[in-house]
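Here's a structure for you.
What you see is the complex with one protein chain gone and the rest in place.
Up next, chain A:
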């Protein structure tokens, strides 16, 4: 909150809670941006893996489980990859939905807080 010109707008406990909530949402927003970035990268890797699999015509594929590369028959790898892609897509969707909800809650709080405090409060990313 910037140190203002000495205006006397009173800050109530409700205002304080709104400010706290905005702070928490902002933190969650940044966390979500990071998580979405990671989820998108994971999705891309799975795409690439799927494409490589189609291009190669080996019957036995080295598939990473944990820290080792297990030899697995091609069909097993295909179905595992499919499942992983499904899970990754669902996860990305979930994260993006949460992000949208956070953004709209933040917009609503901005309206309330700027409405009451106008110039005395700064809620922008610096």
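Everything that follows uses one rule, which is that contacts are C-beta pairs under 8 Å (C-beta built on N, C-alpha and C of every residue); 3 or more make two chains touch, one makes a residue touch a chain; residues count from 1.
To be clear about the criterion, contacts and distances are computed from a predicted model.
When the listed names "GUANINE NUCLEOTIDE-BINDING PROTEIN BETA G PROTEIN BETA", "protein-synthesizing GTPase", "Prefoldin subunit 3" or "Response regulatory domain-containing protein" are checked against UniProt, the chain not shown comes out as "Prefoldin subunit 3". Only one residue in the set A:20, A:79 or A:104 touches the chain that does not appear here, and it is A:20. If you put the missing chain back, the residues of chain A touching it would be 1-8, 10-11, 13-14, 16-17, 19-21, 23-24, 27, 62, 65-71, 120.
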